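Note that one protein chain is taken out, while the other chains of the complex remain in position.
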Amino acid sequence: MATKTMTMAKALNEGLRRAMEENKKVLLIGEDIGKLGGVFRITDGLQKDFGEDRVIDAPLAESAIVGTSVGLAIRGYRPVVEMQFDGFVYPAFDQIVSQVAKLRKRSDGRYTMGMVIRLPFQGGIGAIEHHSESPEGYFAATAGLRVVSCSTPNDAYWMIQESIKHDDPVIFCEPKSRYWEKGEVDLDNPPANIFDAVVRREGTDVTVIAYGATVKTALRAADTAAVEGTSVEVIDLRGLSPFDSATLETSVKKTGRVVFVQEAPLTASIGSDIIRQLTEKCFYSLQAPGLVVGGYHVPYPPTRIEEDYRPTVDRILDGVDRVIGFGS
Amino acid sequence: MATKTMTMAKALNEGLRRAMEENKKVLLIGEDIGKLGGVFRITDGLQKDFGEDRVIDAPLAESAIVGTSVGLAIRGYRPVVEMQFDGFVYPAFDQIVSQVAKLRKRSDGRYTMGMVIRLPFQGGIGAIEHHSESPEGYFAATAGLRVVSCSTPNDAYWMIQESIKHDDPVIFCEPKSRYWEKGEVDLDNPPANIFDAVVRREGTDVTVIAYGATVKTALRAADTAAVEGTSVEVIDLRGLSPFDSATLETSVKKTGRVVFVQEAPLTASIGSDIIRQLTEKCFYSLQAPGLVVGGYHVPYPPTRIEEDYRPTVDRILDGVDRVIGFGS
Amino acid sequence: MIDEELVQLLTPEGERVVHPEYESTLSGEEIFGLYRDMTIVRRLCNESTSLQRQGQLALWAPIQGQEACQIGPGRALAPMDFTFPTYREHGIAWCRGVEPKEMLRLFRAVSNGGWDPYKYRHSVPTIVLGNQALNAVGYAMGIQRDGAEEAVLTFFGDGASSQGDVLESFVWAASFNAPVVFLCQNNQWGISTPMSVQSKIPLYHRAHGFGFPGIRVDGNDVLAMYEVSKRALENARVGGGPTLIEAYTYRLGAHTTSDDPTRYRIDAEVEVWRHRDPIERVKSLLVHEYKMKQARFDEVAEEAEKLALQLREDVLAMDRPDPLSMFDNVYADFHPLIEEGRQEMIDLGVTGGAH
Partner (left out) sequence: MIDEELVQLLTPEGERVVHPEYESTLSGEEIFGLYRDMTIVRRLCNESTSLQRQGQLALWAPIQGQEACQIGPGRALAPMDFTFPTYREHGIAWCRGVEPKEMLRLFRAVSNGGWDPYKYRHSVPTIVLGNQALNAVGYAMGIQRDGAEEAVLTFFGDGASSQGDVLESFVWAASFNAPVVFLCQNNQWGISTPMSVQSKIPLYHRAHGFGFPGIRVDGNDVLAMYEVSKRALENARVGGGPTLIEAYTYRLGAHTTSDDPTRYRIDAEVEVWRHRDPIERVKSLLVHEYKMKQARFDEVAEEAEKLALQLREDVLAMDRPDPLSMFDNVYADFHPLIEEGRQEMIDLGVTGGAH
């Protein structure tokens, strides 16, 4: 097999397939994931191959999708839930926060909520309202859950399998705007520590941390900065909660400057919190306060203007400039 | 009238009564708020005096309580929702995030979501699970909402009235463990800028920011610190989102050290975000990184051990010591 | 399909049906009016589909086949009634007077809403399935408190009928005897999910379990849709409480322009339903019973054509909004993050308007 070039969508599809082959207890459940293969075709062909009992077309109710998955998990299954879009996870919020996140604790460890909730998240696809949100912060703030995000096909392929194997519930955030981008997937060798942060580009002047769709934007910003003589280190966070502090600290201690990039607005967000922690851990190394470049504090706008809401290369560079020029 | 001593519960009751007297469009809606007066008796006697049409005993469904309130607001009413406990707001999360927070925007300003969602929050009453949560961060992170909290009967009395008058939806967080504590209420003179932060105790060495139930704990910690020769300035945040940055910055620039106290866990929390912002605004004044003392990253524990979860005087003092001793 | 439970006043062939409880009260001209509405709405829908194909719209949700479900109740509404739609109620919007170009603002992705809901007494679209049903009941509770003789009409699909919010709205409507009519357009599909996944029995039965009347209507029969809606709305206005109307119909087109229905349903099924077209049967009635001349139908076609052209022109002229507008109408009152964001965007030199 070795490596193969494929889209992130295909990589997820292959990853799900492999997980289902390896463990009969793995079930998929979601809206339109059967014949249609999901609105993004991530589950394409899986119902045909694994049957309607393992790839379950759900009645249209998200609380029920998650609520029944809880019961299936109690019964020993490993449900992989597809939320059709980020903005439709909220009807399931209660089940996620009150049951998924807390049942292991409540049962003193007897229940294993080995369950994945796949969430096509972030914007950038020109959709209508509720199809471009970044709700990952709500889940990161909820003890009992893990939150991860992938940014490349290879990570997507391996991360989904790791998430399914994991005995904790994982909110799996898929950057829908990157579904159709291609990359090499090594089908044989899983990357080590797939939930740890990874340096995607080395640099010395500023650390830029990103996840999901913004990783690529950050890399593009680093390209541009390089032309202007600024060396930007770009880190892909991958595990959002918990996150790999060590890799971030090492980088920030080296560069002395950090910009966090996310599509979510800043208030009570993952970026805010990571900047706070890095400030604590790297206080004497920081030449400037850490910044977050993110969405504005408004509902996701009509998508004709979404690129002015999402962190663009320009806005990331502006952040980089600000941490470099701080105080001067 | 002038001033009167009363509990926070009574102050809220009187505030609701006055708001209902002044505006016929104000309605209360919630579970058991009629004859029972709510499980905390905050609405005691109001159904008797204002009738069943204005104090509505709801069928048992939180999404419906908020969802119908949205419709009532569209019709020109001012619903004041009582959530029975913090942990039961999640079934309504979808309506809050998708409708309450976004309808003004979606209707280009035609709809006014003049609506208050009262949330008895935080722990400290020895209850069973789901009755002691701090979900305020979820709402702070949601553009379109405002989040406030009161810590004294006088603030409770005036803040609830101001929140009801406000044309934006307000998540009104009531520290349930303080309901029965008494204080002076000035029934004639509303305090100025009731959503701005207020310095509850002046100090010079460290700024401690708190809200809701933790304000009193912070004040007690300041008393203890004073004995040990440390001068702690205690600020009651009141408006959680947005918050009054100016008052905080002034204090932090003076003290050079800041500790934020909340019951919520730290990840993607209000405290994390405020510390990030203060770090940015007061970078050169800060002698140590700002800290957050909060709940641990675990489900709220069985309440026989809740006092080891909530920020105690000891833990606040430990935080104070850490920012003072930082680097040494 | 045509079962005993179904209220039908006009067969697919355009023949009148005698029903024990309902009869059509409309004159030939009034029926012609419904024909006109349906024809125009269909033409506008087709234009929108092609605008989307040409990259002028982000998305379009066609209503082909469901015109009668919407024009019937749309014309049964009284002016002061209020409606809570989803994303597919273009026919209702039309009846309420919303301008076609306003309907398309959402789909051109220049607005999350599109019109003034108070001007037309037609709420902005709700995309999160089911939310609107509760909002509608709340509005209806407001009507009760005002002592007004008004009703609320709200919409959802067969798919959304499974959502907790829709089901809770039944509990509340019954509990408060709210003046609300629930109109479920059972078009057999929720994207790729067939109706049988949502319920094994007809959806209108649900209402009975909550204690109020449910009724199934031939959703492709505009006369039946009109009469049943009218009576339910009148009943609601005078304190008779809620009704659930299940409009039994079919989505002839794709779910939206992003959808590929060939993946999940067969042509033969679609063909069967093409023969039950809601417009054809009314035309047949008008021709045979009212002897209407082709010229009148041609006039409507022409009018529809003009409106479609006008819509195209309006859509093309619809500029990208000023990015700074994203900060408008989020809050009623001053909010520091709004001001900061706006200032940041200005400092970044983001330019407004078209590009």
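Letters A, B and C mark the chains as written, and numbering starts fresh at 1 in each.
Basically, a residue touches a chain if its C-beta (ideal position, glycine included) is under 8 Å from a C-beta of that chain, and two chains touch if they have at least 3 such contacts.
As the structure is a prediction and not an experimental result, all values here were calculated from the model.
Give the labels of the shown chains that the missing chain contacts, considering the complete complex.
A, B, C
Touching the hidden chain in the complete assembly: which of B:59, B:109 or B:190 does that?
Spelled out, the listed residue whose C-beta touches the missing chain is B:59.
Which positions on subunit A touch the chain that was left off?
Interface with the chain not displayed, on the subunit A side: 27, 53-54, 59, 61, 63-64, 66-77, 79, 91, 94-95, 98-99, 102-112, 114, 143-144, 146, 166-168, 242, 245.
Which parts of subunit B are in contact with the chain that was left out?
So the residues of subunit B touching the missing chain come out as 31-32, 34-37, 39, 57-61, 63-64, 87-88, 90-91, 126-130, 265, 267, 296-299, 301-305, 308-309, 314-315, 318.
Hey, which subunit C residues sit against the chain that's not shown?
Spelled out for subunit C, the touching residues are 162-165, 167-168, 171, 174-175, 197-201, 205-211, 214.
Throughout what follows, only the chains that are shown with their structure count from here on.
If you average all the Cα positions, which chain's own average lands nearest?
Answer for the innermost chain: A.
How many angstrom lie between the centres of subunit B and subunit C, each centre taken as the mean Cα position?
41
Can you check how far apart subunit A and subunit B are, centre to centre, with Cα atoms defining each centre and the answer in Å?
Spacing between the chain centres: roughly 31 Å.
Going by the touch rule set out above, which residues of subunit C reach two or more other chains?
111-112, 128, 164-165, 330, 335, 337
Out of subunit B, which residues touch more than one other chain, so two or more?
63, 91, 94, 98, 102, 105-106, 143-144
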